[in-house]
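Each remark here refers to the structure printed beneath this line.
For this depiction, one protein chain was excluded, whereas all remaining protein chains were kept in their positions.
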Amino acid sequence: MTNKSRGYSLYIILLVSFIVVAFTVLLFLFVTLGPRVSSLMRQNAVDRIRETVQQSASGFTQYTDSLQSTMQFALSILPDDPEADDSWHEKMGFLKVSMPEISAIAVFDEEGTPFYTTAGQLRGSQMEVNQEDWFLRAREREGIITYFSPPHVQSLFDSQYAYVITLSRGIRYIQEGQQRLGVLMMDIYYTQFSRLVNRVKLGDSGYAFVVGPDDSIITHPRMSQIDLNLFNEDLRPVADTIIGLSDAKKGGRDSVYVIHSLDRTRWRLVGIAFVDEISQLQTSFRRMFVVALISAALLAAGIALVLTRLIMRPLTVLGATMLKVQHGDLNATMREGGFNEIRVISDTFNDMLYQLRELMDQIVQEQEKKRLHELNALQAQINPHFLYNTLDSIIWMEERGKSQESIRMVSALAKLFRISISKGRNEITVREELEHVTNYLIIQKMRFKEKFVYTIDAKEDALPLRTVKLILQPLAENVLNHAIDETLGEQLHLRITAYTEGDDLVFTVGDDGVGIPEEKLATLLTAPSGQSGIGLRNVHERIQLTYGRRYGLHIQSAEDEGTLITIRLPKYTGGKA
Amino acid sequence: MKRTVAIALTLLVIVALMVLWGAEPIQRSTVADEKILLLLTNNDTGWFFLQLREGAQAACQNQGALLRTLVISSDSLPAQLGSISADAALVFVSQEEDRAMVQHFLQENAIPYRMILDGDEGTIHMDERGGAMQLARIIPSNHTLVSVYTDEDAAVSERMLGALDYMGDRAPVKVTPGETLPASLHFARACLALDAEATRYIVDAKERGLLPASLLLFGYDTVETRVKDLESGTVYAMLMPEPYTLGYNGALASMTGQMRPSPLGRVITKRTMFLSRNVRLVFPLIQTD
Partner (left out) sequence: MKRLIAILLLLLLLAPGAMAQEKPITIGVLIYNTADTFMLSIAQEIRSQADESMTLLVRNGANSQDVQMRQVEEMIAKPVDALIVNPVDRTAALFIIRLCQKADIPVVFINREPLREDMELYDKAYYVGTQPRQQGQICGELVAEYFKNHPSADKNGDGRVQYVLLKGEPGHQDAEERTTYSVAALEDAGLKPDKLAEEDGGWEKGRGQQIMAAFLSEYGDRIEAVICNNDDMALGAIDALKAAGYFSGGRVMPVVGVDATAPAREALKQGTLIGTVLNDAVGQGAASLQLARLLARGEEIVNSALRYPLQENRFIWVPGQKVVYEAQKGFPGV
């Protein structure tokens, strides 16, 4: 038994390779595409937020612009010399009444003394007015730009307190021929502004608020809570970014700040959106991506498993079948495996096995034949008729007192049998074979007397060669049996020769007997072994079995003329027993 | 082969399940999930309640809950209680019997609740001691100080304790509106009025000339005196309560159990009374949102 070699399982290698390749490809996709798509989605979501903030800022600016137009209109009502006539007071009053968002309108001279206010008397003195921020700033800007104040309680007027944002502008008027710079003031209720901003929704918990030029809060949806210290709005990202887009962490969540300028007010709209809310699509996309990845991986594993199996199965079956054959089951066959390559292997394997079986059968058959022939030969060695007749002759001779002849016959018989047995050897020398047939012929001569004469003619160089035993005697016997009976009166001449010819060793057994008819001649050597022609066929087959198909008997015969049998053997036979 | 097929099928099933899970849309909270906080009161007018409700509303918004208000009256209270369904409650009821009934009902129905100002333990209230300390702290130390009060209830006692360090060795003097001023007040340069009535009492006296205008008055608010008197200087500084914060704290505590520190109240002076961040305290009726 050859040693079973230990190696690597192709199955495992294939399986692992499949899975590794599939995983690598998927991982590659995930690593390269995933972040890109993910960030694209985030960008998309952030862009939408930016748009929303921009739109809200637009809406807000539209409102502040309309307020500025109102201021402009109020300005146009004002004459160059406000003190000259006061018909404009009424107009101003109408303006205030017509716009409910206006809390109060007032016009002041350069020192802070009011020309007119819609809210009546001042609570304090003009000294307080000209300290007010909105007053100073308006004058600073020389009537070109409107000042927007932070929200505050307007306490100027005796009649009311209002929570407002003050718009103010410098106005040029003429007093005593001199041009001076006074101030037009318009108070707008704070809720007008807060309302616009508190509405803004950026995702579920995102919101927007307005900050002033110094980054302080102007309005905020949670203003009350901020004022009462229940909520803190961290304004550092606003101060750091100033305008535009930035990322920050708010309460541990990733958030996006969008800061947009509110034109002509020096304010800014700050929108805060939380990343996990605005890009819900992104979160669910990520989920899906992970799912897809894992599913694909599992599918790949499954397919790899099945595929590998599919490929490996015929090979394993082949291996198993071969193992079976090794254990002796020659009838094992491979069923056709699926793939063409496998098919080739299995077909070839089957053929091979078939041929092997055939060969083995053949060998068995030939061995059997050999045995049979040997048996027959053995049988022939112990021909009972011959023995019986011979012994009978010996007795007859003894009874007649022919002891010389009987001794001769007995010793010839003894020698015959000795050589027949030849200590069990299959091959003997030509000399011994000739001796054997001679002894036979001696015996037969004593019986048949003058019915035949024989000559044995052997070349010297043929004598030491080896041959299968008991090939001449059956032939001679055949001649004596068949050739002699027919000739009545004529003496049969039997001639046996032995010589070498080339690489062959040749015997001839010739007679001038009746010959063999043509029909019988043809089938003499080939007819299936039965009773007749045993001798000739036996010898022929034995020679062929031992030495090969090239050798054997060749029979020539002509009716009434005689027969010549040529036995051909190889000259060099080696030392086979 | 069978085994392989079995494995492959199992994997397929796992994959199918995962796809289903992954494709599931992210759930948003539905309206049905919103909790309801019920605010119970026997008086829904008045600036204190309005601010209180605003605060509770803000807390509810932050929690994603809904605020409902129920105004109870002694007569129909039992019937009203029957109609209540809420996840949490906030109780601002001044009548003691009504309060007890409400409390009993809430306990019976296992509704978590909090009381505001009046109630037993766990009630949301102002930090009177801290507030009084805040107010007393700004009294100039070189001014002789006299403290007055009208009624020594729980709140006033707490205030006394808070202002103790600043009162010197002069014990607070009990005054009764309508009766004559205590003598010590004439020598005082500063006066600490520990309750609203006392504050009004001193303001009245100053206005009538019984006390000098130079007397610095530090007091507790009243609705009437608040703005005019601060502006005129009759009252130098006032401690304003923070009903918004009380409502906020109460709502938060009743919904989540989280207790926030009690508000101190804010000291308001002439200088700071018009500041934007004080507007809700000084002008609670002005609309600000």
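So that you can tell them apart, the chains are marked A and B in the order they are listed, and the count of residues begins at 1 in each.
Methods note: contacts are C-beta pairs under 8 Å (C-beta built on N, C-alpha and C of every residue); 3 or more make two chains touch, one makes a residue touch a chain.
The structure displayed is predicted, hence computed values, not measured ones.
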item: Which displayed chains the hidden chain touches across the whole complex; value: A
item: Selected residue (touches chain absent from view) among A:19, A:145, A:345 or A:564; value: A:145
item: Of A:111, A:133, A:263 or A:347, the residue in touch with the unshown chain; value: A:263
item: Per the touch definition above, residue among A:33, A:84, A:97 or A:243 touching the missing chain; value: A:243
item: Hidden partner interface residues of subunit A, rising order; value: 54, 57, 68, 72, 80, 140-146, 172, 177, 179, 213, 240, 242-244, 260-261, 263-266, 268
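FYI, only the chains that are shown with their structure count from here on.
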item: Euclidean distance of C-alpha centroids - subunit A vs subunit B, Å; value: 72
item: Subunit B partner contacts - residues on subunit A that touch it in the complex; value: 123, 150-153, 155, 161-163, 189-191, 194, 198, 204, 221-228, 230, 280, 283-284, 287-288, 290-292, 294-295, 298-299, 301-303, 305-306, 309, 313
item: Of subunit B, residues touching subunit A in the complex; value: 1, 4-5, 7-8, 11-12, 14-15, 18-19, 21-23, 25-26, 28, 54-55, 58, 227, 231, 242, 244-245, 248, 263, 273-280, 282-283, 286-289
